[in-house]
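== subunit A ==
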Amino acid sequence: MESAAPLFRMEGISKRYGGVRALEKADLSVRAGAIHAILGENGAGKSTLIKIMAGVVAPDEGQMMLDGRAVDFASPAAANDAGIVCVFQELSLIPELSVADNIIISNPPTRFGMIDRKAQRRLAEEALARAGAADIHPLSLVKDLPLSRRQMVEIAKALARKPRILILDEATSALTAADVSKVFAVLKRLRAEGLALLYISHRMNEIAELADDCTVFRNGSKVASYPAGSKSDEEVIEMMIGREYHSVYPPKPERALQGVPVLEARNLSWTDRLQDISFSLHAGEILGLGGLDGQGQRDLLLALFGVLRGLRGTVHVDGKPVGIGSPAQARAQGIGMALIPEDRKTEGLMLPMTVRDNLSFASLDRLTRGGIIDSAKEQDFIDRMMTLLAIKAGSIDAPVGALSGGNQQKVVIAKWLMRQPRTILLNDPTRGIDVGTKQEIYQLLRRLADEGAAILFYSTDYAELIGCCDRVLVLYDGAVKRELVGAEITEHALIASALNIRSVESMHEGAAS
Partner candidate 1 sequence: MKDWQYRLAEQRGTLTALTIFVVMFVIYTANHPAGFTANVVQTAANKGVLLAFIAMAQTLVVITAGIDLSIGMIFLLTNCLASWLVVGTPLETAFGVVVVLAVGALCGAINGAIVIYGRLQPIVATIATGAVYFGIALLLRPFPGGSVNEDLADALTGRIFGSVPASLVALAAVVVLVWVPFSRSVYGRAAYAAGSSETAAYMSGMPIRRGKFLAYTLAGFVAAIGGLFLTFFTYTGDAAYASGNAYTLFSIAAVVLGGVSLFGGKGSAIGAVFGALAFRTIGDLLFVFDLDPLWQPLFQGLILLAAVSLGAFALFRVRNRLEWFL
Partner candidate 2 sequence: EPEIVTGPSAEPECFAPWSAETKFLKFPKKDGPYRIALANGYIANTWRIQMVQTAKAYAAQSDVAAKLKEFKVVSTGEDVPAQISAINNFIDSGYDAIVVNAQNPTAFAPVIKRAKEAGVVLVAFDNILDTEDAINVNVDQKGLGELWGDWLVKHLPEGGKVLEVRGVAGTSVDTDRHEGIHEKLKASGKTFDVTEVMGKWDDGVAQKVTADAIATSGPFDGITGQGGDTGIVQAMIDAKHPFVPFGGETENGFRKFCAKFAAEGLKCTSAGSGPAQVAVAIKTAIAALEGQVVPQEVKLPLAITSDPDFKDGQDYFPAESDNFFVGNAFPSCGINFTAQEIMGQSKENQ
């Protein structure tokens, strides 16, 4: 992997969104046969940069060169034609089309002008197999797949285009360790085949495993490019956030749980997705949910929050059975639940509405008197939340969609904290969030717990569960397979119980191959 002439170069790229400066004279240079990691905190401009590369967004200034020739992509299709293919942070799959349709979307095989569905299916199956996702049926509709499967489809789709430069923007953020290892195997093979790969992730361990070159971005500009492994994690993180960085996870307090649990589930079952789940959650406690993705963790959170119908079993709050039939009831006084949902863009926020409207949206009943909003009180609540979570926004009257992913996520959390919930359910809240922000969130969770909140925390990232949780329930096939307490919570234990029966060794082999 000697430094050859760069395959692709970007110079002096700038992009503004209204008053927001997303990129300022950014540079990047990519070579063939290597994996190039891009690092940076939320809002650093990573996604914007690769969107420009992929022809989705037009730069305000700057130039791009492919094979030494200046290029200018008018559309994603043009970039594709030049061999640049991107797996975007926001998934770019068509929900109503089948997996096969999605994978072979840009130039399907045709006969007499019509798409040859047999040939297409064959190609799709090949691509799925290459991506290590042969378990996905090519005829199933994308909208019926869970997020993690969709991400695999997205990767298969990129592979099917036979790219020269493949860009993955947080493509693994929703994947579990098993899937990640499959994807890594693919990426390494592609590197060996001579492709140039651009890889964006907030997971430092992934970057350590994959990257050959690294570039760090901050505030829309390149801070440094360096060969992988030449800098320590701490150094890198300090470059990213521009300040010193200490241990990520706050210490766990030793505390004897006493009294009636705030939340208790007894024998919860729902369709074939949840089976006989029982647990209790005390004030001041952070209870983790682990296991492979799609083992019923999300359903459990939704069930507690009153979203699922036909739930069997009982939920007790403060020892008394309650029937929660809707989020409105779940958040009501006496129960005081909050749910940070899975997908902030479709479930947590109204993107075109202002930060202000979004922040107060879950607390409208609190902020109104006789149905009329008390503006002073609203402003006061909002100010407190903006400082508490250090939300970075141009103006609170700007649309929340203009914030970076991490800041959007903070808004989702803040809008619920505004209600001072007694029980907080979190559905993978740190997905696609930079280390700095993650750290803030961990600290916040611990503080909330110390102040008496009960927290139920699902994460696809084992490290988080280990670092944050007092206890972890590992789910498999809709049932609690194991409860890990305190020091028992180790990566080894988590993985072993997540896989239920499979041996831990084979898992490690998979990751290494």
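Quick note on the criterion: contacts are C-beta pairs under 8 Å (C-beta built on N, C-alpha and C of every residue); 3 or more make two chains touch, one makes a residue touch a chain; residues count from 1.
Selection rule: all candidates are chains of the complex that A comes from, given by their letters.
The structure presented is a predicted model; accordingly, all values stated were derived computationally and were not measured.
Candidate 1 is the one that touches subunit A in this complex, out of the options 1 or 2. Interface residues of subunit A facing candidate 1 in the complex, by the touch rule stated above, are 54, 56, 75-77, 79-80, 86, 88, 90-98, 101-102, 105-108, 110, 113-115, 117, 137, 139-141, 157, 270-271, 299, 302, 307-310, 326, 347.
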